[in-house]
Structure formats: structure tokens, C-alpha cells
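For this depiction, one protein chain was excluded, whereas all remaining protein chains were kept in their positions.
Let's look at chain A:
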Amino acid sequence: MSDASAGLLTIGLLAAAVAVVHVPLGNYLAWVFTSERDLRVERAIYRVTGINSRSEQSWRTYAVALGAFSAVSVLWLLALVVAQPHLPLARGAEQSLTTAVNTAVSFVTNTNWQDYAGEDGASPVVQTIGLTIQNFVSAAVGLAVALTVIRGLTRSGARTIGNFWVDLTRGVVRVLLPLAFVGALVLLAGGVIENLNAAHTITTIAGRHQTIQGGLVASQEAIKELGTNGGGYFNANSAHPFENPNAVTNLIEIFLMLVIPFSLPRTYGRLVGDRRQGYAVLGFMATLWTGMLAVITWAQVHAASGPLGAMEGVEVRFGVWNSALFANSTTSTSTGAVDSLHESYSAIGGGGALVNMAVGEVSPGGVGSGLYGALVLAILAVFIAGLMVGRTPQLLGKTIGRKEITLAALATVVSPALVLIGTGTALAVPVARGAILAHGPHGLTELLYAFTSAANNNGSAFAGLSATQPFLNLTLAAAMALGRFVPIALILALAGSLAAQRRQGSTEGSMPTHTPLFTGLMVGVAVLVTGLTFLPALALGPLAEAL
């Protein structure tokens, strides 16, 4: 079978699997966040933590709870990472203070950018009771925020948008934990390791010495992909054979990162009582995902006709097609795991990964963050369309007034502002410029990629950049924190404002938001916003390199 037929069949199989699973999973998610009853284990958690699961929160209290939980998480993780040399199973792992700050912010914000190598930067204790937990809860936080936006649209004249602790607990207990457990067992069966061995040296039959790593990898790998986190147990991330031993585990890992984000439009459609609304959002996500997959795959296959076959930084078991599929999926979600080195991609291939993140990761985006990002774009789309044809901008009977459009627009420009200011500043600082590996436009792309990845909470890298230095550690940490929590605060305020509104009946003047035309409008808005903000920077980086 030719590479192209095999590659297209693989993509077809993946798409079919996601299409089949998104219906029941989307329905299940809708039930999880609306059911009246608490599970026994949830009741136990509420009892221990002193949470009243029946009480609801205003958007402000919700934001305070989310902020407090994230702040406590950062401090706890920072303490663990700094203290790891003195904890059990230390095995020589350590990080400098600024790297530890970067790591703590990175995992709490669902970015999972890594300025350390897993082999010597994180002990098994940090990997399990530090990083694995954040892989779960940072995803659950995203899920919770997405739910508040849906509640904002469905409630009428309400003062509350849900209870953060209940949303967090249900996301973990009913969704992420069971799915991650199944995923971990499947990956384990496929060859991903799960042991407590220290790295040990063996002698090969050729008489050479080699280190064999150990680690609780399968349990972390599953939630790393499912929670669209992406932080590798080892430095090589999902290119490491112990994290991703074969093309089947590779496909399963891609499936895991896509499945919840692509199911959430179904949840949205169900909860707003009109499944077509969900299809419009799903259509938007799928269009962008497919379009960018075509760009990246074309670029890599084209590059593969050269003498190096586009195999630098690519594993033989995955080859060009499966690597491009992984690269597109990891950057269009907020995962950032890699099974090949994006820096060694062709200019357009690597640039495509960069564009996926620059669009704001909404195709389908991270767990929860993809849906709330897409709904913000939907609000922009109804507003712009309303301006064009003179109709009242409305989404599901909620008027998009001055307050709503201000919040939505601000939420959209936070990440581009962080990226462009961050990259510009770093270019002016000699110590940051010195961290660049490549020459010419590709060197600029390294820095642009780093700040785009951080501000959009992706975590993948043009890994030639030597980012382990105080300046980049701290500026990237700031980009991650602001890129995550400023939009979340704005979106919670938006949800609160929408929930407080009385729902208007739809009139002759309101624009339908369930049609392919509206999907097209959303794509147009996403392309327009990204183009207007990033085209100059892209022109100096990947586009200049490609010409």
C-alpha cells in the first residue's frame, strides 16, 4: 500500500472513531453536569472538604474559587519541585528555582511547557503527586469554565452560574478519571511502561552500556493526552518509545487528545436544547482541523521527496504521515505533546503548527477551553454579522450588548497581545536572543513559537530554543498565567452577564446560528482575527523561510 493510501486510511479511521464516540460522550457530559444526584464518592469528597454541593455561586465567587484553587495548586507544585531532592525516590532529580516556577505555572495552566528534561528534572514523586494531579484538574477547570458559558446562555434572569467545586469534582470523578484509567490500560497493553524502577545500566550484546529508564508512564501518558496537557514523562515526550511504542499507541494518543474537545459541541447542543447549534460549532472545529491537517501533511509529504525524506526528528515507526497527524492534533488542541520535532519540519509544516496555536486552539481546542474559545468566536461572529446587515446581535436569545462584546473582544486579544509583546521583548534582550538555535527567519520562529505556545497554553516547542534561563523561564511563565487566567476571568464575567439577562424570543430580525452559513462566518472570524494579529510576525518567520 502506498504511503498516501495508508495515511488517508489512518486519518479516516481516526475521524470515524471520534465521530462514533462523540455522540454518547457528548450526551454523557451533558448528564454529568446537570444530574441532580451526587455519587457516593462525590458526597464523601464534599463532606471532607466542607462543600455544600447544593449551593450555587455568582460569577465572582466562581472566579474566586477557581483562582484560589489554581493559586494553591501552583504553590503546592512549586514546593514539591523545589523540595524533590529531599523527598523519597529523589534519584538526583532537581530544577533551578526559576525553572521550578515555570514548571508549576505550566502544569497548573494546562500548558505543560517543559524547561526541564523528564529524565533528570522530575522524580517519580513529583511526576505522580505533583504533575499527574494537575493533568487532571487543569483539564477539569477548563471543562468547568465551558459549562458556565453554556449555563449563561441557557439560564434566564439568574444570579448564579454553577458551583466550581461541584463542576471540578464531577469533571474529575465522572469523566477524566474513568476515561484515563481505561486509556492507561490500553496504552500499557500497547507497551507503555508502568514501573517504579530507577534508571539502570545494562550491557548490550555488542558490549556497550546503555541506560534503561523506568517510571509510572502509562498512568500519566493517558491523562496527558486526554486532558490535552502534553507534558512528557521523558524529554522526547511522545517520541520516546516508552511513552509511545508503536503506530497504534500513537493513534490512540491522538484519539485521546481529540475525543473530549470534539464531544463538547454535542454537550452544548443538548444543553441549549437544539442539537443543530452543536453541529454548527462542531462544523467550525472540524473545518479548521481538517484544513490545517491538509496544509501540514502536504508540506511534510512535499518535503519528503528530498534526499532526507523529511525524516530528521521523525521516528521510523510513525513516518511522515502519522507524525503530521499528531502534530496537527497536538497544536489544534491545547496538548503540546510531540511525537516528532516540529522545529525540524519544513517551514510551512512547522508554520502550520504555529498557526493552529495562534488561532487560539479552537479546532477543537483544549478540554473545555476549546468550546469556550469557540463560543467567544461565535459571539464575535453574531456581532460582526449583526453590524453588517443591521440585525440585533443575538446568540440563543441573549443580546450581545456593549458589555458582552467588550468582554468577548478582550478575551480574544489577550493571547495575541502576550505573544507579540513577549516575542518583541525577548528579541530585544540579548540573553533571550542567545537562546536561539537556528539561523535567520527560523530563529525568529523559535521565539515566536515559544510565546505563542505559552500564551495559548499549548506547551509544544521549537525545541532548539534553550529556554532554561531565568529570563525566558519567568517571561514564559507570565505568558502562561496571563494567557490562561485573564481570558477565564473575562469569560466567567461574560457567563454571569449572559445568565443575568432575560432570554428574548427570536424574532424576524435575529440571525440563525445553527446553519452552515454561520459555521462559515465563525471560520471567517477566526481567520480574520488571526490574520490581522499574526500575519506580520508570520511573514517574518515561517513565510520568509518558505520563500
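Criterion: a contact is a pair of C-beta atoms (placed from the backbone, for glycine too) under 8 Å apart; a residue touches a chain by one contact, two chains touch by 3 or more; residues count from 1.
Just so it is clear, contacts and distances are computed from a predicted model.
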Choosing from "Phosphoribosylformylglycinamidine synthase subunit PurQ", "Potassium-transporting ATPase KdpC subunit", "Outer membrane lipoprotein-sorting protein" or "Spore coat associated protein CotJA", the absent chain's UniProt record names it "Potassium-transporting ATPase KdpC subunit"
In the whole complex, of A:102, A:132 or A:154, the residue touching the missing chain would be A:132
Looking at the whole complex, which of A:115, A:253, A:343 or A:404 touches the chain that is not displayed? A:343
Option touching the unshown chain, where A:30, A:65 or A:523 are the choices: A:65
Considering the whole complex, which of A:105, A:144, A:161 or A:239 touches the chain not shown? A:239
Candidates A:165, A:284 or A:518 - the one touching the absent chain: A:165
Footprint of the hidden chain on chain A, which residues? 1, 5-6, 9-10, 13, 45, 48-51, 60-61, 64-65, 68-69, 71-73, 76, 117, 119-120, 128-130, 132-133, 136-137, 165, 168-169, 172, 177, 180-181, 184-185, 188-197, 199, 202-206, 208, 210-214, 216, 218-220, 234-236, 239-242, 245-248, 250-251, 303-304, 306-319, 322, 338-341, 343-347, 350, 437-439, 442, 462-464, 545
